[in-house]
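All protein chains but one are shown at their positions in the complex.
Now for chain A:
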Amino acid sequence: MTEKLVIVGNGMAAGRLLEHLTETDPGRYDVTLFGAEPRVNYNRIMLSPVLAGEKRFEDILIHDEAWYRTNKVSLVSGRRIVGIDRAAKTVASEDGAVVSYDRLVLATGSDPVMIPLPGHDLPEVISFRDLDDVERMTAAAAKGGKAVVIGGGLLGLEAAAGLKGRGMDVTVLHLAPTLMERQLDPSAGYLLQKELESRGIRVITRANTKAIQGGRHVESVLLEDDTELDADLVVMAVGIRPNAALARSADLEVNRGVVVDDHMQTSDPDILAVGECVEHRGTCYGLVAPLYEMAKVAAARLCDDAEAAFVGAVTSTKLKVTGIDLFSAGDFAEGEDREEIVLRDASRSIYKRLVIEDDRIVGAVLYGDTSDGAWFFDLLKEKADVADLRETLIFGRAYSGGAPLDPMEAVAALPDSAEICGCNGVCKGDIVSAITGKNLSSLEDVRTHTKASNSCGSCTGLVEQLLSVSLGDAYDPAAVKPMCGCTELGHGEVRRLIVAKELKSIPAVMQELEWTTANGCAKCRPALNYYLIATWPGEYVDDQQSRFINERVHANIQRDGTYSVVPRMWGGVTNAQELRAIADVVDKFEIPTVKCTGGQRIDMLGVRKEDLPAVWSDLNAAGLVSGHAYGKALRTVKTCVGTDWCRFGTQDSTGLGIRIEKFMWGSWTPAKVKMAVSGCPRNCAEATCKDVGVVCVESGYEIQIGGAAGLDIKGTELLGKVDTEDDAFEVIVAVVQLYREQGWYLERIYKWMARVGLETVQAQVIEDLENRRALFDRFVFSQRYSQADPWEERIRGRDAHEFAPLADLTLKEAAE
């Protein structure tokens, strides 16, 4: 019979352990995973960017529901384990369930330390550990007001920066004389403090908190010296304590953390422990790199590998606050036998310090320029003799050979053992052999296969350089391909920064993101215009001069400079009155060609630009509105006749198509969106090669997504099946909104899907109902500003200058 493995705690260590286990020996155990948090596994260290609004929770998921299904792990989330009966080999959960195990893994992480100050139990006193904390902080920040963060370490500062970014007035209280004193020396601590202050965060060092005051709600924070600071929110980030209570109650050996040997085994041979809850050779860890190492060893142990051992680790730290570059590793206390090398560049706020003992680096602090962090850290871990490099060591790797190396050569010159990704402990050799051995060609590939750059992301640049070193010209850095020649940033980065930095106009984006041209180019301006419209509906004012001519004049430019005009025909349905109006317009303006489009519409081709307003006016009078055949927008919803007429029809496909089109027309999207609804699987509306298609069946609606029938041909994939028309409608709106929020300009839905993965889309619009609803609501909100018939606006005179020549000199010249 398959052995039973029970894991307590679904955090970063447990997640990693499961990955190793399912890779090495998938069927080996029947795994049950208990997590106290009511959710799947996510990347805890990225909570800071989530708090800062730079990422959303969906972006930091590690394992979604589908992953657990595929890997046959029974996840019991939202359930805490309260006892272990080692004799009976069972664990008991808080709701009374008892589950037996053959092997047990404890991965309970740690708890934030809450100093028992008077008032620490008021509702607005929050720790910074899990998603609930982030949500509470975000909710508090939405009300504005003042936040006091107790603790100026990594977590406290990331919390402070996040809250500041969300508009709160933030003060950091720190007991020591300088910030992050355990990772930084006083100089770097000072530079950091100055930088935070320049961002409007108040920092008080040597601050000893005496009490948090307030009746039912936090009102202020009182210091020993009787300074009183007003506060609406208090974040306590003063440290963590290994969560060893469960182990202790089961009489396992526990000091500060659960004691384990080099094989991650506790004092009970059937019980292993990993992560922040353990104590190994007297050390408890609080960063992921060593925990991942432990997870690997524990997984090997569970697969009967007696060799694998964890022997301890040196750790390095980075602060994840956008715009602050800071790195530290090792030990940098001063000492008799220690020397130091310091480099300061005040004008650029750069500070670097290396601490050397016996010709070996024992500590490194880098502020302002951290590009050599990985290299120093390597030398440190390998205890490399740096006597020969001494002279130029501080200038970094680029100078170490005497002459400066360009970054590419520098990466090429790294030894295979050089660690590239600190979080996941991936070295150069692993990455290069994965690239060559598995034919990887993109950053995403490397992330999936090696985990490098998959956690905090700060080694992304190095990984890309390795890709280009290994593949040469064959490497197409799609993931970081700059938007255009005006910037180094890719589409994803620009979208993210528009949100994170709340950039609300094209000049603001260009200024803040350091565009290299004065007003962009024909590639980036339309993209930025779209991103701003999609991100700030109602606030951002559409910039006509950043739109392609088609979208500026709501018609398609033709090869001879004339235009084609396509009125909307909801769901492809028309009637005699509309057709008559079209016929009249064709006659009146002598329109040379009338043709049916692929999306069931009527196209009038060859309209002179000057005539456009008059053509629209006549069409408008007959009730016809713009068909957006010209735009990066919802184009058409093609339908079949469904239950109205067809003997095979299962649902009202025409009705649903019309309903979707009437609801969604006018919204701008990253690229054109074509839809179709077929009334039965005979699929007369060709729904399975559209961006979004619906195939009705007896029992409901199959929603299809990601088809293409242009330069590329691709059938759709099934997004999901729902029972009612209302559900189908909501899913479709939600998925389009998700695409509007994530897609890159000119990236069709099928490409977006290939980039983000069908599963993540499904998780957000099929499985997570609340999220589906939220997406739907955001779409509705943005429609308030989009659903105006552009033709009608133009007829009323808007942008009239677009259509008439400024002057006519032909007659004048002839007269002269």
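Following the convention adopted for this analysis, a residue touches a chain if its C-beta (ideal position, glycine included) is under 8 Å from a C-beta of that chain, and two chains touch if they have at least 3 such contacts; residues count from 1.
The working rule: contacts and distances are computed from a predicted model.
Student: The complex has one chain missing from view, so what does its UniProt entry call it, picking from "Branched-chain amino acid ABC transporter permease", "Acyl-CoA dehydrogenase", "Oxidoreductase" or "Nitrite reductase (NADH) small subunit"?
Tutor: Not shown, but named in UniProt as "Nitrite reductase (NADH) small subunit".
Student: Thinking of the whole complex, not just what is shown, which of A:Gly520, A:Pro613 or A:Gly720 touches the missing chain?
Tutor: A:Gly520
Student: Looking beyond the chains shown, say which of A:Ser198, A:Asn439 or A:Gln545 touches the absent one.
Tutor: Touching the chain that is not displayed is residue A:Gln545.
Student: What is the set of chain A residues that contact the non-displayed chain in the whole complex?
Tutor: Within chain A, the residues touching the omitted chain are 517-522, 525-526, 544-550, 552-553, 557, 559-561, 801, 805-810, 812-814, 816.
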